[in-house]
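Here the complex is missing a single protein chain, while all its other protein chains stay put.
Our next item is chain A:
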Amino acid sequence: MKQVLYIEMDNCIGCRSCLAACTQCGGHEQRNRNYVLDVNPLVNRQTIPLMCFHCVNPACARSCPAQAIQIHESGAVLSALVEKCIGCQNCTIACPYGIPKFDEEQNLMYKCDLCIDRTKDGIPPMCASVCPTNTLQWITEEELSRKKEQHQLDNGKWMASMPFMEGETNVKMNLPGILQGKVKLF
């Protein structure tokens, strides 16, 4: 049963548990690979996670002169291969979301690999496992299609991926505002 990472940005409370948990994935060498942003810190407490969206046609991998960025059969865009990465940082510049991080000492790019050691066996990635608010969810495609029906946003369009992203992504997301047009119980 194929499962996907789904991001419900409106739910985010900015606890950064996803970042703390990222270091706990066995393959991540205790380094976190994602971001949580304060949207407008002087005004309110809105925050949003910024994770790798695992593009279907990833700019990072396309821009890599050394083929260091492999794409797993599940669609996960993996972290740079240690033996191939030349530390040019093309990937960080090419990524429309600035996701790949860089280790100066090791001269090595590292990024979210969707906890491939977990997700290849259907186990949720660490970030989605711990997320206290269900901002990050690991859901089946069936659950995903239910969400599409559920969220009737003001423009009537499903917010995930297109047209708000640069291209089709494996990770799906909803921008803040999911409660707009919500039919109340009473």
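A few notes on this one:
Methods note: contacts are C-beta pairs under 8 Å (C-beta built on N, C-alpha and C of every residue); 3 or more make two chains touch, one makes a residue touch a chain; residues count from 1.
Definition applied: contacts and distances are computed from a predicted model.
Within the choices "Assimilatory nitrate reductase catalytic subunit", "N-methylglutamate synthase subunit A", "Amino acid ABC transporter ATP-binding protein" or "2-oxoglutarate ferredoxin oxidoreductase subunit alpha", the name that UniProt assigns to the complex's undisplayed chain is "Assimilatory nitrate reductase catalytic subunit". Annotation: of A:2, A:45, A:62 or A:84, A:45 touches the absent chain (contact as defined above).
The chain that is not drawn here is touched, among residues A:2, A:84, A:148 or A:182, by A:182. Interface with the hidden chain, as seen from chain A, comprises residues 10-11, 13-17, 19-21, 23-24, 26, 41-47, 117-118, 121, 123-124, 126, 129-134, 150, 178-179, 182-186.
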